[in-house]
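A short worksheet on the structure shown next.
Removed: one protein chain of the complex. Kept in place: all other protein chains.
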Amino acid sequence: MPSVRVLYFAQLRERLNCAEETLTLPENTDSTAVLALIAERHPQARDVIASARLAVDCAFVSGAVTLCDGAELAVITPVSGG
Amino acid sequence: MPSVRVLYFAQLRERLNCAEETLTLPENTDSTAVLALIAERHPQARDVIASARLAVDCAFVSGAVTLCDGAELAVITPVSGG
Amino acid sequence: MIRHAALHDGPLPVAALTPAALIACEHGAVASFVGVVRNHAHGRAVVGLAYDCYRPMAERVLAQLVVEAANTFDADLSASITHGLGAMLPGDVSVAIHIASAHRVAAFAACRHLIERLKQDLPVWKRERYADGSEAWLKGS
Partner (left out) sequence: MIRHAALHDGPLPVAALTPAALIACEHGAVASFVGVVRNHAHGRAVVGLAYDCYRPMAERVLAQLVVEAANTFDADLSASITHGLGAMLPGDVSVAIHIASAHRVAAFAACRHLIERLKQDLPVWKRERYADGSEAWLKGS
């Protein structure tokens, strides 16, 4: 199972008190399952993660994802730029 | 019958070789009748005047118009600003 | 709240391109439109143009269109609209519209409304000069 970096921003980073962690995740999975695994690990942020999208290597992904060792994942909660 | 100034611009001014003239027109009339009287006076520009709107004292008018001595009329052919 | 509507002799200066004068902390959105003289139109190469204008009416129409936009989209909007007159070359700026409003929907709508209404009602006429030496008054735009 590949070891990946997972990044947190804004409200989620504050809730977890963590900007980044390294996790071991299944190689062939899907974005919903990845977010569910992360939420399971951080029950105090389950509600925030439920509204998030997953990005892998700076691109939004949905459905099936293949994770490689060293991939950079980001949990993108609803954005508020502009 | 009031004496009014009538102004011409752009293509119409060139066709008439006239930027302004003074005409005597009925006091109580309507914009279509005013344009028809002007077209009658300038048959060489009948087609251009047919596409024009009438302005009285710097405002578009349609339907009934009351003309006063010294009013400033303008024959506004389709505009092309911007 | 700023309301500015004016004619300008010649192409608009570079200062007319910026909405900087309208920026205010109660208005979160500024939408702008700038019209530029193109080097081609209706499939022909344009080398220049000249605007004729019924000046007192044009000034009045510009001011009225700003009021109309405010009445329609946002009573508190700030607006600046400037139209150039006379001779211009391709690349010159002929018109600049800036709208500041609390929200972007009203700012975009008012800006779009103003350029469309200007093209309907502003008593200004464009005579284009073409690469082949001919000239023509535009009818509508």
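Note that the chains are named A, B and C in the order they appear, and that numbering of residues resets to 1 at the start of each chain.
Please note the rule applied: a residue touches a chain if its C-beta (ideal position, glycine included) is under 8 Å from a C-beta of that chain, and two chains touch if they have at least 3 such contacts.
The model shown is predicted, which means the values in this text are computed figures rather than measured ones.
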Omitted chain touches shown chains A, C
List the residues of chain A that touch the chain left out of this view.
7, 9-11, 13-14, 51, 55, 58-60, 74, 76-82
Chain C residues touching the omitted chain (full complex)
14, 17-20, 23-40, 90-91, 93, 100, 102, 104, 107-108, 111-112, 115
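Here is the rule we go by: only the chains that are shown with their structure count from here on.
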Chain A and chain B, separation of their C-alpha mean positions in angstrom:
71
Residues of chain C that contact two or more other chains, please.
none
What parts of chain A, by residue number, touch at least two of the other chains?
none
